[in-house]
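The other protein chains are all here in position, but one chain of the complex has been omitted.
Letters A and B name the chains as they come in the text, with residue numbers starting at 1 for each one.
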Amino acid sequence: MTEPILQITDLRVEFPGLVRNVKALRGVRLDLHKGQVVGLVGESGSGKSLTALACLGLVPSPGKVSGSVKLDGYEVVGRGEPELAHLRGGVAAMIFQNPMRALNPFFTIGQQMVEVIRCHRPFGKKEAVQAARKGLQDVQMPDPEIALGKYPHQMSGGQIQRVMIALGLACKPRLLIADECTTALDVTVQAQIIVLLRELASAYDLAVLFITHDLSVVATVCDRVAVMYAGEVVENGLVVDVFADPLHPYTRKLMSTVPTLGRADGELESIRGQVPDLALPMAGCTFCDRCDFATDVCATTPPGMQGYRADHQAACHHTAQRVATE
Amino acid sequence: MIKYIASRLILMVGILFGVLTITFFLGRVLPASPTNLILGDRPTAEQILRAEEELGLNKPLLTQYGLYLGQVARGDLGTSLRTSVPVIVEIRNRMGATIELTTLAIIIVIIIGIPLGVLSAVKQNSWLDNLARAGAVGGVAIPAFLLAMILQIIFYGQLNWLPLQGRLDSEILLDVKFPRTTGLFLIDTLMAGEWGAFKSAVLHLILPTLTLAIVTLASVTRITRNMMVEVLGEEYIRTAFAYGVPKRSIYYRHALKATLIPMMTVIGLTYGILLGGSVVVEFLFDWPGLGGFLVLSIVQNDFPAVLGTTLFLAATYLGINLIVDLLYFVVDPRLKTQ
Partner (left out) sequence: MNANLSAFVAEPVSAGFWLRARAFAVHNKLFVVGIVIFSIILLASVFAQWIVPYAPTKISFADKLLPPSLDHFMGTDKFGRDIFSRVLVGGQTSMMVGAFVTFLAIAIGAPIGVLSGYFGGWVDAALMRFSDIFLAFPPLLLPISIVAALGPGLNNAMIALAISWFPWYARIARGAVMRVREELYVDAARAMGVSHFRIMIRHITPNSLTPIIVQGSMDFGFTILAAASLSFIGLGARPPTIEWGLMAASSRTQFLEHWWTALCPGFAIFLTVLAVNLIGDGLRDVLDPKHGISE
């Protein structure tokens, strides 16, 4: 296996709290290789967006980051600002959730694109403008020339996301991180953007980390999926495997909560209990309180990620038994 | 866009009417003071009646109001009961003093306050930030007259470097003649080549300007810092970081522009506040401007002067606000391209 584009090892992020610190990420482990499209799913507060930010060294300042995040071999954790600036966009580019606020309202699209392009490529102004125009064409923006002169408030959410993708690509990164980038869009536009991302990923041989809480999107677009809960990755594997037979109790619950058309039986399922308080220390498995299969060992010993099949792992004590009985 | 400007103008006119009404109300409808000045103490009923007739106070209220509006429209703000000079002339004579003082003060505030606020926000919780914030909190709490008196004690009382009051040394006022073309002594004395007078004007300007500037500086620095901090928390700033734009560029290009545009409103408002708030400072430093005139007129029950000056100052404040509002259209792309 070649060197992974993104290698997250034991990533921990802690925020100072009024009384206790909040452990938002508790040892995240994740790898991405070139050309892979990996989905990162979890509910709000599970830490998926924070993981994404940590990849680019963008964790907001009161947060303390420890562990390791390697972008194409470059360590991000603990790196200083000027070097990080080089990595951001140049090695990995991030597309954010809220397009309407993602761009500076006081500058035109063109100005902002040119600025970013010139940060990463040794272009003069004219070349940069050309590159920007070409970038917009690549993302199928109608009338790229006119778009360059527009201000963000004059564009729709979908158009701005295209601009963001173009921006992301313009720096020729090797990894694209899409953080819930379709959540704020209409369903039809969502579909367009997702398809666009997929095409671009294969055209430019990019790795994509697709963060979402929408399982259907993952099923459509991703090759692999990682499931996060309470600041950790609890399951990781190929989409086909994880969807067909989720190993971790949380993932199983997640799959069953998605209503399917045509199946009008039963009530909508939900997971009992609440997301744990991330400020409190937790011995044992984080999902313990809400898990139907919990036993004593779950409350005392944290389960590490255990591989039960080729390339399919889950952080659970009991999965071994289930798989063994197959 | 034209529609918006038009609606703003109409609003302004409406408010101006309201201001006029209030000043009229204050002047004619409230307890009878207008007659005091002419009549002195213990006037007889007959004297009062005659004075009221002269001043038109015995006509029905609505008629008085109409007459008043007509007067103002013609630029006639009444005649000072004290000096018998038309109020508008008194205002014109004293305008320069106030303008000179407040303009200098606001220039200082802009030059020092805004960069300080910006740096404070960029380097949050640094020693600079804490110092600036401490200064701001303190400066806002200090009464202008206390600051003025402290400065007077130090620079006049103890060190005798600067004069106590007034705009010029009395000898210069008497002996040196120079045309009051602009009303701004710094310019007028230079134009006339009177170096002694210029120097005197400068020295006299220092303390009052400093007083006004320091008190205003506190709030402007604070507001700038808060606005900049808010801008820095915006998502598009995070985007800029995420795409590798260097820190300097983010602070001084992206964030600054987003801060300076709303700051325009603050500066405009501050200028207006200075105009009205220089009353205390002018009073203290015996500064022959509009604020001092206002206080003098009040003390002497010179009602036309009081109302005329109030009206003038309020109208100026409104005018500045309107200008700032319209300036937004030139500067803010979100409005420019509606």
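General observations
In the analysis below, contacts are C-beta pairs under 8 Å (C-beta built on N, C-alpha and C of every residue); 3 or more make two chains touch, one makes a residue touch a chain.
Note that the structure is predicted; figures quoted are calculated from it, not measured.
Here is the thing to keep in mind: the chain we left out touches A, B in the whole complex. Contact with the chain not shown here comes from a single listed residue; of A:Glu75, A:Glu145, A:Asp186 or A:Asp277, that residue is A:Asp277.
Residues 15-20, 22, 24, 44-45, 47, 49-50, 58, 60-63, 275, 277-280 of chain A touch the missing chain (whole complex, contact as defined above).
Taking the complete complex into account, residues 11, 14-16, 18-19, 21-23, 26-27, 30-31, 33, 137-138, 140-146, 149-150, 152-153, 156-157, 164, 229, 232-233, 235, 237-238, 241, 272-273, 275-277, 279-280, 283, 294-295, 298-299, 303, 306-307, 310, 313-314, 317-318 of chain B touch the chain not shown.
Definition applied: only the chains that are shown with their structure count from here on.
Residues 234-247, 249, 254, 257-258, 261, 332-334, 337 of chain B are the ones touching chain A in the complex.
On chain A, the positions that touch chain B within their shared complex are 56, 58, 81-82, 84-90, 93-94, 96, 98, 101-108, 115-116, 119-120, 151, 153-154, 164, 167-168, 171.
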